[in-house]
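As you look at this complex, bear in mind that one protein chain is not there, while each of the others sits in place.
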Amino acid sequence: MVDDLAARFEHTVASEARIEPRDWMPDGYRRTLIRQIAQHAHSEIIGMQPEGNWISRAPSLRRKAILLAKVQDEAGHGLYLYAATETLGADRGELTEKLVDGKQKYSSIFNYPTLTFADMGVIGWLVDGAAICNQVPLCRTSYGPYARAMIRICKEESFHQRQGYELLMTMMRGTLAQRDMVQDAVNRWWWPSLMMFGPPDSESSNTEQSMAWRIKRNTNDELRQKYVDMSVPQAAKLGVTFPDPLLKWNAERGHHDFGQPDWDEFWQVVGGHGPCNSQRVAHRRKAHEDGAWVREAAEAHAAKASARQDGAA
Amino acid sequence: MVDDLAARFEHTVASEARIEPRDWMPDGYRRTLIRQIAQHAHSEIIGMQPEGNWISRAPSLRRKAILLAKVQDEAGHGLYLYAATETLGADRGELTEKLVDGKQKYSSIFNYPTLTFADMGVIGWLVDGAAICNQVPLCRTSYGPYARAMIRICKEESFHQRQGYELLMTMMRGTLAQRDMVQDAVNRWWWPSLMMFGPPDSESSNTEQSMAWRIKRNTNDELRQKYVDMSVPQAAKLGVTFPDPLLKWNAERGHHDFGQPDWDEFWQVVGGHGPCNSQRVAHRRKAHEDGAWVREAAEAHAAKASARQDGAA
Amino acid sequence: PADLAAYCLMLGDDALVLSQRLAEWCSRAPELEEDIALANIALDLLGQARLLLTRAGEVEGAGRDEDALAYLRDEREFRNVRLSEIDCGPGPGGDFATTIVRLLVFSSWKVAQFSRLRGSADPVVAAIAAKGLKELAYHRDHAAQWAVRLGDGTEESHRRMTAAVDRVWPFVDELFRTHPVEARLGGVAVDPAELRSEVDGVLDAVFTAATLTRPEPVPTAFVAGQAGRDGVHTEAMGFLVAEMQHLHRSLPGAVW
Partner (left out) sequence: PADLAAYCLMLGDDALVLSQRLAEWCSRAPELEEDIALANIALDLLGQARLLLTRAGEVEGAGRDEDALAYLRDEREFRNVRLSEIDCGPGPGGDFATTIVRLLVFSSWKVAQFSRLRGSADPVVAAIAAKGLKELAYHRDHAAQWAVRLGDGTEESHRRMTAAVDRVWPFVDELFRTHPVEARLGGVAVDPAELRSEVDGVLDAVFTAATLTRPEPVPTAFVAGQAGRDGVHTEAMGFLVAEMQHLHRSLPGAVW
């Protein structure tokens, strides 16, 4: 019986069809998916902070509106993704507890500080760009609700990426100080954005099973190469350079050669000692704890209201 | 016996000599003094807030240093004055409780907001100026510790007043925007500073006994007139006007005629509904409550340390 | 036209400043759904502010656009009521209850104002009001739902709502004071004194459902007759303006 189910599951996955919530699935698949989707959801939620940091100081009302709407979209992405984990039997409250207790991770990129408004553009262009590279393949991932969430998210992310790039274009047409600000932001975010694809394949674990299950579809290095190839012409068009002396076109490979990020810094940040790790988690924990009385009151009121309705009925 | 003591007290006061802490004094004298000095102490402490409001935003480092030192002096004045109440048997902790519970008052002027940096100058010139007018006579008040505290305080207040006036002079020599800022601040603070002398004598109570005890030495209207006469030439020198169409020199009286402040506004503010009353008291209460654990820890540590010393001895 | 420009600034600053305050909740709300809702409300108000400031600049005719008005005026030139600027949280200035009570009062008042402004003799103001009214009615309903949930929720939430009402109420009376500019703009502007009974009615209904007591407004003193509409604000306003404007002012001539 289980063998039948397992065979059907394998077949569905191998034929690039979708697993749906009511279908049988192996426990490992379920657990891996919950962890992966939850981390993605957490990343959206924590990712609100570095950009939220500039809403109150946005330099024009139009940019303020764009930024606020973008951060709001991230909250929305978090919601879809938590909903996807719930189709797998996870509990959003528990996942949130794991986040605020530091027991589940989120994308390390959000442990870097946003220091100027140009960072808003560069996060759109480079960070959202890297996220899209990572996520586009997941639109064809084997788990239906996740794939559908990713389709919607990728669409919105592309929109954000264009907005970020447009901000940078505008700034590059502005004053010298603005152009310097853009280049400075690119210098600070380039390496962390390369780190978003994870460690080199040689040091990455767990990839094989995830590839087989079609919940990961490319290796870290493949995606990183694709991202670099995509970003170089965009940088040229913008008029900025990447802070990598080794970066150059390799006609033979048909790809760009490039240097390696500082993997020590990467592991330091992953290990909880990035520039903003404690701040990000403390911020989320505070919001969660400060809101506890509100959530309790809403529940208490709902219970009262339904008791009154029962009484009236 | 008590008659003897009372007679000696009356004689001391009438001869303009000083009553000292160990001398006999009537209960009413003690109570009135404690209340008056405490209110004065509270005013110094609450008065730190409207000026403290601009320390972080002071427009030059020199002005930042001057302002910080001034607010620090106000804390010092508060300390001397609380110490004077302690010579009368009052407890500083209890007086603080009365302040933060809204049971004792402080000078109503501090319930107005400071809206521009020119307010720092105008508070020095007009508000400290009015305070000095009120306080100079108290340097000869009958209670020794109070009189000595007032001498020291008046000296420092005069220094602050000169600094405030100097800031305004500098600003008046600056840009048009700065001159407008000074005039605007004068417009906002002139009437409240006239209110600092209290309601018109016709509506003021309790004055007679305090005059006899030499803890009040002039009527409200006398001091207000003196203040107006003093301030008019200073305003002319500065190049600003007071927002009072009735203000003009009366050669016959040898004094300036002037209009009346909006006494309804005055009573509204005294009654607790000024622009900043709740804010000021809440600010002080929060500082007091947030500091409770520190004061407790300091006591606990002192007790431990002295126990250790006793054990060692 | 000076009066009309001033009036548009009053309306625009009300929206701009409250939008700035609500956006402070971004990433700090009690739950994700509410983070989204508060951001939505802040966005609506920001949209209204942009239209109104743009209109103020057009009428003024001195070439100031929405950004010049938002970023290059000093605190004393902002014309919003003090209710929109006070710090109602997040942070030590308030909490979610205070934010809800302020939003409830503000949006109930604005609904009454904007529903009349749809008939303004200024066609642009009338159009902005017609569009904004739907948004504001949603804001009011959202705040009312929370007020009921929190007022009639737990003991703690009821206590917090009571404290929130105490915090907000001193700034309510100002909403209904007629400013000389409003008095002179009959047909274009709405006299806020006329809004009182409608707003009281709405608040009474919500407070009853929320098992809360609506206090009578005890007015907070003006300064020689001036308050928010004359640029005489609370001390919180200067910090809000400093944070909002610093970057814009730091890069004169920049293009965004």
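Order as written gives the chain letters A, B and C; numbering starts at 1 within each chain.
Throughout what follows, contacts are C-beta pairs under 8 Å (C-beta built on N, C-alpha and C of every residue); 3 or more make two chains touch, one makes a residue touch a chain.
Quantities reported herein were computed from a predicted structural model and do not represent experimental measurements.
Chemist: Considering the entire complex, write down the shown chains that touch the omitted one.
Modeler: Its contacts among the visible chains are A, B, C.
Chemist: Considering the complete complex, identify which of B:12, B:49 or B:183 is in touch with the unshown chain.
Modeler: Hidden-chain contact among the options goes to B:49.
Chemist: Of the listed residues B:72, B:209, B:250 or B:306, which contacts the missing chain in the full complex?
Modeler: B:72
Chemist: Can you name the residues of chain A that touch the chain not displayed here?
Modeler: Contacting residues on chain A, toward the hidden partner: 50, 53, 57, 111-116, 184, 187-188, 191-192, 243, 262, 265, 268-269, 273-276, 278-279, 286.
Chemist: Since one chain has been left out of the picture, which residues of chain B touch it in the full complex?
Modeler: Looking at chain B, the ones touching the missing chain are residues 45, 48-49, 52, 55-65, 68-69, 71-72, 75-76, 78-79, 82, 117, 167, 170-171, 173-175, 177-178, 283-284, 286-287, 290-298, 300-302, 304.
Chemist: Need a quick check: the contact residues on chain C for the chain that isn't drawn.
Modeler: 74, 91-92, 239, 241-243, 245-247, 249-250
Here is the rule we go by: only the chains that are shown with their structure count from here on.
Chemist: So what's the Cα centroid distance for chain A and chain B, whole Å?
Modeler: Taking the mean C-alpha position of each chain, the two centres sit 57 Å apart.
Chemist: Please output the residue numbers of chain C that touch at least 2 other chains, ranges allowed.
Modeler: Residues of chain C never touch two or more of the other chains.
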